[in-house]
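What follows is part of the complex, with its chains left where they were.
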Amino acid sequence: AMNNKIKVGALRFTSHAGNFVAFERGYFADAGLDVEFEFFQAAQPMAVAIASGDVDYAVTAVSGGLISLADKGAIKVIGGALSEEEGIDGQKFLASDAAFQAGVKTPKDLDGKKFAVTQAGSSFHYMGSKMAQAEGIEMSFTPLQKVGAIIGAMKSGQVDGWSIVPHIAKPLAGSGAVHIIGNVSDYLPDYQVTTVFTSAKHAADERGMTESFLEGFSRGVDDYAAAMIDNTADQDAMVDLIHKYVYTDRPRDKAAPSIINGTMRLNKGAALNIASIQDQLNWFQSEGLVDADITIEKLVDTSYVDIIGA
Amino acid sequence: MDIRLDGISHSYDTFEVMRDISLDISSGQIVCIVGPSGCGKSTLLRFIGGLERPQSGQVLQLGDPPEGCLNPLTYIFQDFALLPWRSVSGNVSLVLEDHGIKGSAARKIIEDVLARTKLSDFAKALPKQLSGGMKQRVAIARALAVNPAVMLMDEPLSALDSQTRELLMDDLIDLWTRQPFTAVYVTHNLAEAVRLGHRVVVLSRRPGRIREIVEIEKPLNQREFGDPDLDKAQKHLWQLMRDEARAADAELINV
Amino acid sequence: MSDVSLGKSVAFRGGGFAPKPHRWVGVLVFISLILFAEWGTRTGWISALTLPKPSDVLQTFQELYDSGLLFKHLAPSLSRLIVGAAIGASIGISVGILIGLFSYIRSGLVPLVAAIFPIPKIALLPLFVIWFGIGEGSKYALIAFGTFTPTVVATYGAVDNVDRTLIRMGQSFGLSWWSIVRKIVLPGAMPGILSGLRISLAIAIILLVAAEMLGAEYGIGAYILEAGSLYDLERLFAGVVILSLLGVLVSAVIGLVERRLLGWRT
């Protein structure tokens, strides 16, 4: 291959494990790519960094910002990553202890309550809104910007509900400060949580490089799924590998449960659930968060990976 | 009411400012204090007015202040010390308010002192609208308002140009002639000293000591510009001070 | 030049070093910047990612106004600004005056204020949630906290700068301590306090965005944050322009107050 130098954007979350594995096990190198990671604190700047050309590929949730940037012709979704899958522990709906004591035992009980989101148009907003729609309830959404701020607000009972990935949900619930009251997958089966994306320019003009990246990434995902979900490979070795990137400041024995708790399905071959993406796009448009005339074609380049759910 | 300075000495830390100054200031007299820069004239005046305490020696009030005297020892400052945010009459009323004099009683006093200092037309003006001479006149009016037993004046004319100074000296003599007041008048200006002083106290260089006290007999209202007696007294004072003044001027200031 | 043979005129060598404002130049600069941006974005010379079209921003503004959302956003922001800045400035002025008057308070609080000054308010957001909740309380607190420190510093500086002869004058006329503070120190410190407020209020406006990070649905800050997270540059700029106008307005108001209260200054 060509030994291209590329930059891959990543957050220090287990949901980015596909990239870490592909890098550590040399799958990117095999695909002819010389990968360098660029770490971010949040997903939104990562999307902007793809648009600005500072980063070549990244994985992140579909958000209003992502769609806006796609609309400006800056980026394209080219594959899928994290999905809700039945049978695998997925994202949870939480209630604060105060709300729980006041009778919020199921998501439906959040009627008239405050639901925490980081920002309007974030994936939290989408999940909460879809749940409310399904249950026929009304909630108010409270934007708190940072996950840390939300946790603080949940612990002190200032917001009532929230949804979050399991490895954050479980330890919080364990401490008694919050309670798990439902699964996101009950409302959004096959929810395509995160996607692989790149700049529109790469998607159009750098076909070879993009395919190479997806190839390396897919092999990483396969290894991850084998070890963490399907239990056909050594889980300990995988935890060791991931620990190099995630929870690095904690000793391994403390990090391991969080890493294991964080396990979710990463789509094989970076397949993309287009139905879920379409649903998300529709929702953003119906909320007036993005332009109503953006089409799915503007957002997604379907030519790279298997399209499922169509 | 007389004032007696009794063996006053003072140092700031190890910096000796004045040594053993004793002086009597008797009622109805103007005592001028002259001396080279930094000899402690202003400091001495602050001691007399109770704004600072000497390290040794004391300042005594002999007898009681006259009836109706609100503030026996009253200053007039070189830089006028007017509140810039108060009008002329507001600046005068400032010193009455704390004595509970308000309303028509205050108005009466204010009108009276402004008339005596020829400021009646300027009652509503702000300090920034006044020339230096007018400002000092407001300060004099303010001092008169509290009916002082002794006026303490620290170079009251030296911020003014010499023509205005000439005019204000006439005014002060006028005021004194109509109603004699007691005053301690600190100045650098020997012409002022011989024009206004019944006695002129000459201090030496730092540490300030009394070198000589010159009495000037001629009544205030007969003193005139170019008067040979006064010229003689002034020449005498200048001879006393000239070398010290030069030495004081050539001293490096250690800031 | 009546008779040149008499001699030559003295050469002029003064003038200058006294810039005079020409109002129209400022307006011109704004207009040409906007026109340049418009031209650049229209021709594509400036990409849509870099800057929004000024005309689109204007249109967004228009829509915001027409939909009534402008006031829905402006009202809570203004109330936060007013309440927060009022709390911060009044506590700041009081503390500043105490520091200016009392040795022990000065020694105790000045280092504390100096230590608090460089703390970024956004770093404390998670704490503010716990301390003051996510309601209006934490927003008031954040703005108040941000305006507090510069106000304190400006105020005690202003008290220190009050002409000491005026204070000695007050003492020499036997004015009470309280009279001196009320009639001499406070009015004398007013110019310094007001020019400090100019900075504090600019900081309060800047902090509006940080304050509205915490669970604000409406508010200019929240509007800007949402626009930022959606990468909606038109709305982002519309919001920024509102804040900027707000800043210019506040500064004009202080100028007005100064002219009314400080007419006595030369």
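Which chain is which? They are A, B and C, in the order written, and residues in each are numbered from 1.
What we mean here is this: a contact is a pair of C-beta atoms (placed from the backbone, for glycine too) under 8 Å apart; a residue touches a chain by one contact, two chains touch by 3 or more.
These numbers come from a predicted model, not from an experiment.
S.K.: What is the full stoichiometry, given one copy per chain type is shown?
M.R.: Taking the whole complex into account, we get A x1, B x2, C x2.
Simple rule for what comes next: only the chains that are shown with their structure count from here on.
S.K.: Chain with the smallest distance from its CA centroid to the overall CA centroid?
M.R.: Per-chain C-alpha centroids ranked by distance to the global centroid put C first.
S.K.: Taking the mean of the CA coordinates per chain, how far is chain A from chain C in Å?
M.R.: Their C-alpha centroids are separated by 40 Å.
S.K.: Where in chain C do residues touch two or more other chains at once?
M.R.: none
S.K.: Residues of chain B that contact two or more other chains, please.
M.R.: If we look for residues of chain B contacting two or more partner chains, we find none.
S.K.: In the complex of these two chains, what residues of chain C are touching chain A?
M.R.: Answer in residue numbers: 48-49, 125-127, 129-130, 133-135, 213-217, 222, 225-226, 228-232.
S.K.: Residues of chain C touching chain B in their complex?
M.R.: Result: residues 163, 165-166, 168-169, 171-176, 179, 183-184, 187-188, 190, 262-266 of chain C touch chain B.
S.K.: Could you pull out which chain A residues touch chain C in their complex?
M.R.: Against chain C, chain A makes touches at 44, 47-48, 51-52, 63-65, 68-69, 72-74, 116, 119-122, 140-146, 148-149, 152-153, 155-156, 158-159, 289-290.
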